[in-house]
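Omission of a single protein chain aside, the complex is shown with its protein chains in their original locations.
Should a chain be cited, it is by its letter among A and B, assigned in written order, with residues numbered from 1 in that chain.
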Amino acid sequence: MISEVKIYGKYLRMHLLSGMEYKGWWLMLIQVFVVVVTDPISTVLLFSRFGNIGEWTVAHIILVYALAVASFGLAESLCRGFDYFPWQLLRTGEFDRLLLRPRSLFVQVAASRFHLHRLVRPATGICAVVWALSELEVPLSPRNIAILVMALAGGCIMYCGVFVLTSGVAFFTVKGLDWIYLFTNASYQVTRCPEPYLPQALKSMFSFLLPMLFISFYPAATVCGWDYPAWPGYLALPAGAAFLGCALLVWRIGVRHYKSTGS
Amino acid sequence: MNWKQTGRASRSLLRISMAEGLQYRASAISGVFVSVFWGIIECVLFTVFYTYSDNGWNNNGLSLEQTISYVWLGQALFLFQRMNIDGELMDKINNGNVGIDLCRPLDLYTHWFVKSSAAKLGTSWIRSVATIGVGLLLPAGYALGAPESPAGFLCFLMSVSMAFILCSAYAMLVTAIRLNVTWGDGPTYILLLVSGILSGTYLPLRLWPDELQTFLYLQPFGGFADIPIQLYVGSLEPASALPGIGLQLMWSMIFIVAGRIIMNRKLHTIIVQGG
Partner (left out) sequence: MQIELRDIRKSFKVYKRPEGKFGLLRGAFMRNVQQVEALGGISFDIAAGELVGYIGPNGAGKSTSVKIMSGILTPDSGECRIMGRVPWKERQRHVSRIGVVFGQRSQLWWDVPVEDSFDVLKDIYGIAPGDYRSRLAELTATLDVESLLRTPVRQLSLGQRMRCELVAALLHRPQILFLDEPTIGLDAVSKLALRSFLKEENRKHGVTMLLTTHDMDDIEALCERVMVIGHGQLLYDGRLAGLQEKYAPEVTLKVNTDAMIAAMYSDLALT
């Protein structure tokens, strides 16, 4: 286990070194910054045109949304390789190489790509969470911080699960993989809608299929003391872990099905 | 450049990408799934804002029904904006295989223009048509409505074809810029993102702040989706179709000329990496 962590670190170092070989890596920072800033723009504009929805102000929405985005960003930074897996590792046969190395495939794939600039997303997400909390006048008590950290960790685990699932399914079909978008970038868009107004079907889907609400809305509600039972706010970690577990299962079946390309 | 030859080449390129599009059934199905899902989330969101918000009346002449139609058409037209450069052409540049295309007896700009637009059309038409189909079939509150008037629909069709050319021309401009950048796809990514946002697919341009409206009308990216869709839902009168389409035409010309200049000027200085 410890040596796997060391390998992960070695890989990251390698990526940083080769990243620096190219000019313009700092442009990537700007790129992600633009993404991050433009991501919630339509929500902000909608609020500025239409005003609040009952009790829901832009700060409420940003809190829930930023929690989701930050955990997505964390997972994306740590498991970037899985994100690339279907299109690059699998298609080019680079995966063969990983199979030939006496190390856990999970670590090798996760570390097969790393982009420092991806960290911009979780960083701004966390800043947005802090801003929203101060706007809502919620204190950063130890309990609240603990809940938020658990939410982020659980969310990160859940999104790692999404990436692992993507890669697992990619063993069977690469072209038919667009639906995974629902679980990645589309999934946190759902948090733009105030939860009480969300149709029941979407609520169930994002609680039980992908435990989205458990890592964003419920922790936020518990922290701010909204009119909801408090206990779902603590469930981020188990919910994320359960999702990752299922995803790993698919991944395993996928590896056994691997058809290497090229000759 | 030989027009007949170019025409023949485009035909076979279109055929091959259509074949590819049909081959990957699963891709089309899951694509439609995503578009429809995304559309539904947007519909829910707009319904909530129009119905429950404090200033629901402040919609700048775009009613809820029109907005919902806007969402569905936006999903369908968004596919025009999907760029193929992040796939094949980008790989070619990265691997130095761009040399192969330089050996073809076709002008590089024309070749890629035809190829990328054919790929775009070939792989996305099923998805667009199916998304619109689903939009029409949904229950009343979330369904794509009928066009405002027959004249409006006609203008919509013309404007859509123009939008396709405009999107292709823009894609080529971005590709040309990409060709000049040997370090990463950051700039091109930003360009695509900005154009996507300003095209209205994320939020109808009419719902942006009032003071930006003139700018939003004149900027090139509204022609990607906003102008045709507004003609369909009737928030733009058929009478204003001509200036709208004219605007699309003008920006297409500008993009094509700029793309050609950048590509040709730098073509002989490409640093082919690796290989």
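Assorted remarks:
Here is the rule we use: contacts are C-beta pairs under 8 Å (C-beta built on N, C-alpha and C of every residue); 3 or more make two chains touch, one makes a residue touch a chain.
Just so it is clear, the structure is predicted and the values come from calculations on it, not from any experiment.
Seen from chain A, the chain kept out of the figure touches residues 3, 6-7, 10-11, 14, 17-18, 21-22, 93-94, 96-97, 99-104, 256, 258-260, 262-263.
Note that only the chains that are shown with their structure count from here on.
Interface residues of chain A, counted against chain B in their complex, comprise 22-25, 27-28, 30-31, 34-35, 38, 41-42, 45-46, 48-54, 173, 175-179, 181-182, 186, 189-190, 192-194, 197-199, 202. Of all the residues in chain B, the ones that touch chain A in their complex are 24-27, 29-31, 33-34, 37-38, 41, 44-45, 48-50, 52-56, 58-60, 181-184, 186-187, 189-190, 193-194, 197, 202-203, 207-209.
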